[in-house]
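Entry: chain A
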Amino acid sequence: MSKKTNKLEAINLDAYYGDFHALKNINIGMEEKAVTAFIGPSGCGKSTFLRTFNRMNDYIDGFKVEGQILLDGKDIYQKNIRVDELRKEVGMVFQKPNPFPKSIFENVVYGLKIQGIKKKSVLEEAAETSLKRAALWDEVKDKLHKSALALSGGQQQRLCIARALAISPSVLLMDEPASALDPISTAKVEELIYELKTDYTIVIVTHNMQQAGRVSDHTAFFYMGELVEFNKTKTMFTSPKDERTQNYITGRFG
Partner candidate 1 sequence: MTNSDINRLKDKAFQVFGIFCTFIGLVVLAVFLFDIIAEGIARIDWDFLTSLPSRRASRAGILTAWVGTLWILVLTTIIAFPLGVAAGVYLEEYGKKNKMANFLEINIANLAGVPSIIYGLLGLEVFVRQMRLGGSLLAGALTLSLLILPIIIVTTREAIKAVPRSIRDGSYALGASKWQTVWNQVLPASFGGILTGIILALSRAVGEAAPLIVIGALAYVPFTPSTPMDEFTVLPIQIFNWTSRPQEAFLTNAAAAIIILLIITFLLNGIAVYLRNKQQKKVKW
Partner candidate 2 sequence: GGNSENAEGGSSLSGSIQIDGSSTVYPITEAVAEEFRAEAPDVKVTVGVSGTGGGMKKFTRGDIDIVDASRQMKPSEDSLAQANGITYVELSVAYDGLTVVVHPENDWVKDITVAELKKIWEPAAQGTIKKWNQIRPEWPDKELHLYGPGVESGTYDYFTEAVVGESHSSRGDYTASEDDNVLVQGVSTDPYALGFFGFAYFEENQSKLKAVPVDDMDDSNGKGAILPSLETVKDGSYAPLSRPLYIYVNSKATARPEVITFINFYLDNAGELSQEVGYIPLPDELYKEQKQKFEQFAKGAQK
């Protein structure tokens, strides 16, 4: 589809929750150092698909995947793949904020600590950098060692972003990372995404079509478990090929 190399690729992918067929024969390739947005109505399978890229669905009972997911051309569902290594490559931010019941600082450096990094100065620097990138530094710099649970929803979500950035993954999966953020923070995050894509491959799920339009290079439209259309974001938004895409996009507000 594109001449650039595909960082991520799904080949004939099917996914099931028990008997429920959640993803139907998906084929898609995501360019390196680009932002790909997944859009589609609620329940269409965006989150499910996103979570196959770092195998987060492994922990759901009854979940089953068929087909292949390639990261740098290597099938991540192969036996000899180490999931922990995979997840250091493929960072993730979730739909609902999920900070650990620890201090703000501990949250941010968690990923580094589990990699065995202990030096205080390194951790502190990493924490500051990540929190700044996530546009949270100014609000929390005085209470780094207070519990993260006392933050508001929006603050918590930005903390989760900071946490994911701290381990410097090469791919970043974001499941509606801004759905709990106010416009200012959202704008900051969008800027950040824009900055990050010079180094990282980013996949983002969003309900906000304008957001998709602003941040993404490519957009994929899902509907009832199917990948209906996948194209350059501009092309897709201006001249959608599929009727369903068209309906969805024009049904939008703004």
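Assume a residue touches a chain if its C-beta (ideal position, glycine included) is under 8 Å from a C-beta of that chain, and two chains touch if they have at least 3 such contacts; residues count from 1.
The set was built so that all candidates are chains of the complex that A comes from, given by their letters.
Quick caveat, the model's predicted, so the values are computed rather than measured.
Set chain A beside the options 1 or 2, and in this complex the one it touches turns out to be 1. Against candidate 1, in their complex, chain A makes its touches with residues 82, 84-85, 88, 114-116.
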